[in-house]
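We show some of the complex, not the whole, and keep each chain where it was.
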């Protein structure tokens, strides 16, 4: 789930950069220094998720878990994800600095949106919690794929069919993200509900 | 797995100030990213390859990195010639190959690799922590560079923690397959890592408070860029200008 | 071929960590069938490394590992070996990852083909045997250090291993839990290898001692009686001695 630098046009790159800057700024504003260490650790954990390969069908995919981070951190997920992405860029050269804006919007935007949207469900029964987890994971990934396809299409309408391909190929990933997020939410709710801002 | 294999070395590139290198990378990769002509992209790719060779990267590691990134390019080469453009096509048995698509795929490959070379030559030759400090000096908000530096510091600890749990699962006969049990196990491994991270965050926060931290991160002064750094910056900007000029000429033709 | 090959045999094992000059372990030969063995030796001599090699977590440079006379080669052999040898980590926090105790203890049996109902039964029995009845639904992460150690032991015993490898099991245990562990290990009818710096613990649980010296695994002279005196202030407090 990364777009590399050579594909997008200036308007799309600029648009992504602006959106990511705004999102990060809001996230940072809502984040006081008392929480910054926790957010750093979660950001690092998010990075580690991208090193976990989960089998699906004959192949495997690596996790993203943006929706989960959104549930835990709300707006704080935005800077956390941007930092993790920039570290990935440095370590693995998956997409450079210029596309950081676009990649940030693609991944962190849906993560925050889904986190805020589904968090209220977490206060409900176990079943509701798991539903919230699944939806957050699935929808965040779905929206990310839509945004990615959109960024490609906006750059060059000739990419239309490729964009469709990207969207379709991410469908299994959405399911995996949903299922894993569901189980992790259920794990956290039992083991340490404070992480989800729930009272034990 | 997480490592900075290119950051050690003592070449001209390793010695440059990280701020300068960040500016240089941004300038060159911006010109490359926005260019639309194959000759310009090819020229850029050659120049950045030369830059990269000056930083003397480990060849084996370099080729591995190149292969990783070019798996994506391969995807482009498979899809674009079949889907991109309306112009001439070549009939290859039952496939319609679009020439526009091939042109586009070539352009993207050149740009992607050019930017990658530039990145490896300039940024990968600095340690991540010095880049973090460099970002702060360049006006990135302090909270963000703070987050960046601490996240970097914790990556290794957390990754190790995850790997140890994964090992425990393996020893108890866990063999990943397409099953709900597999997904649940990964969730538990990750969930436990998350719980540990959360609690560690709390303890580290205490450690910071005990050392007088009150919400303001005071940087320890970093070395200032010297004359050589400014010359270096000048050359990098010159390269970007040259490429930008070439683009301009090729567009107006 | 032997009519009765040993449970575990190490032949000419040599190992060095990548990038290390010189071997950490050289030409290790060792067999165990029914014995209860202790490994003692200075920090960094390679005891934990040897356990990791046996469990197939590290690849040896040379030599082979045999289980019941069969060399471990394929992934399937390794899977079997990991079922038959139960490895207790030095740090229980690295070993427990399920939300509740029961889920953690049932994890091994489930992976080795037990049905959920069977796994549950085995787990409950194992917990009972270790005096952990009623712990089934406790959150593993919130247990005390000693309780975690015993639950970690349960996660291994539920796989019905034929032998135990225990890495410093008595570390950070308070005296009561330590005694309980000794009792449990004695009542198990299983051979084991225990790494420990705690000689009293080894004396109560093992019949033979080995040590690692000059990259070699050496058997200590049997039952050499040793006596020394020590004098210090505050000896009336429960205490332990450094290496």
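Which chain is which? They are A, B and C, in the order written, and residues in each are numbered from 1.
Everything below uses one rule, namely that a contact is a pair of C-beta atoms (placed from the backbone, for glycine too) under 8 Å apart; a residue touches a chain by one contact, two chains touch by 3 or more.
Everything quoted here is computed from the prediction, not taken from an experiment.
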{"item": "Complete complex composition as a label formula, though a single copy of each is shown", "value": "A x1, B x1, C x2"}
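Methods note: only the chains that are shown with their structure count from here on.
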{"item": "Between A-C and A-B, the pair joined by more C-beta contacts", "value": "A-B"}
{"item": "Distance from the mean Cα position of subunit C to that of subunit B, given in whole angstrom", "value": "43"}
{"item": "Centre distance in Å when subunit A and subunit C are each reduced to the mean of their C-alpha atoms", "value": "41"}
{"item": "Sequence positions of subunit A contacting 2 or more other chains", "value": "186-187, 191-192"}
{"item": "Touching two or more other chains - residue numbers and ranges from subunit B", "value": "188, 191-192, 195"}
{"item": "Subunit C contact footprint on subunit B (complex, rising order)", "value": "161, 164-165, 167-175, 181, 185, 188-189, 191-192, 195-196"}
{"item": "Residues of subunit B that touch subunit A when the two form their complex", "value": "1-4, 25-26, 29-30, 32-34, 65, 68-69, 72, 79-80, 83-85, 100, 104, 107-112, 114-116, 119-120, 123-124, 128, 131, 141, 143-144, 146-148, 150-155, 157-159, 162, 176-178, 180, 182-184, 186-188, 190-195, 197-202, 204-205, 208, 213, 215-216"}
{"item": "Subunit C-touching residues of subunit A, taken from the complex the two chains share", "value": "186-187, 190-192"}
